[in-house]
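My questions all concern the structure below.
Up next, chain A:
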Amino acid sequence: MPDLGLDVLFKGKNMIRLLGGLWVAVKISLISVAISIPLGILLGIIMTSKNPIIKAVTRVYLEFIRIMPQLVLLFIVFFGTTSALGVNISGELASVIVFTAWGTAEMGDLVRGALISIPKHQYESAAALTLTPSQTYLYVIIPQTVRRLIPLSINLITRMIKTTSLILMIGVVEVLKVAQQIIEANRMSSPNAAFGVYLTVLLMYFIICWPISMLAKRLEKKWG
Partner candidate 1 sequence: MNWDFIWEYLPLYKDAALLTVKIGWLGIAIAIVIGFLCAIALYFKVPVLRRIVSVYIEISRNTPLLIQLFFIYYALPKIGIPTNPEACGVAGLAFLGGSYMAEAFRSGLEAIEPIQMESALSLGLEKSQALRHVIMPQAVSISVPAFVANVIFLLKETSVFSAVSLMDLMFTAKDLIGLYYKTTESLLMLVVFYLIILLPVSILGSVLERRLRHAGFGS
Partner candidate 2 sequence: MAEELLKIEHLTKRFDDNTVLDDISFTVHKGEVIVVVGPSGCGKSTMLRCINALEPIQGGKITINGDEIVYGSKNLSSLRQRIGMVFQSYDLFPHLNVLDNILLAPTKAQKRKKDEVTKEAMELLKRVGLEDKAKSYPRQLSGGQKQRVAIVRALCMHPEMMLFDEVTAALDPEMVREVLDVMLGLAKRGMTMIIVTHEMQFAKAIADRVLFLENGKIIEDADPDTFFENPKTERAKQFLNIFSFERSKENEEI
């Protein structure tokens, strides 16, 4: 059995430190998702507007955010704000800003898609049953939209968690950074630590994301 460098994980507080690093990434994703969902719903509703200016502006925002790699957006906010505004913002704040902007765009597109996919005859048959427009929304349209949206929003959470691994690249101390520190500190005593530690990080992400994906898939099947 070759040395897989797994012993390092059980040394001192290494495991706790890794989990702490993971929490930093997860926390940033959760905050970003929590802000993105209401903003995204708002954006989605705004995007169904017929006003050409609103349409154009939201469209450009959406396309730019979605075509740019998230890491580029992180660089723009993290490095760009310093040079443009002269303020130094922390990596964490830059991350929350970028992931919220991205999450809002994604969520907005999902909401818009869900809203326009409700067939016209749903509105018409509600009107034929003499429901008022607000009753129509409350009892007919929103429940259907929500069913379509919940699995997709849950998927957005896993995408967000996976994407937050990028914050390493703007110097936030998260799980990968902690992993590097642990490997570095044990270079002499455990030369193969990189294997065990990175495998652990990979599994940690999997253990978080997989159940969430499964839940999304199940709900999608149930409500699809």
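Quick notes on this structure:
The definition used in the following text is that contacts are C-beta pairs under 8 Å (C-beta built on N, C-alpha and C of every residue); 3 or more make two chains touch, one makes a residue touch a chain; residues count from 1.
Regarding candidate selection, all candidates are chains of the complex that A comes from, given by their letters.
Just so you know, these numbers come straight off a predicted model, no measurement behind them.
Of 1 or 2, just one candidate touches chain A in this complex, namely 1.
By the touch criterion given at the top, residues 2, 4-5, 67-72, 75-76, 79-80, 82-84, 158, 162-163, 165-166, 168-169, 176, 179, 183, 191-192, 194-195, 197-199, 201-202, 205-206, 209-210, 213 of chain A touch candidate 1 in their complex.
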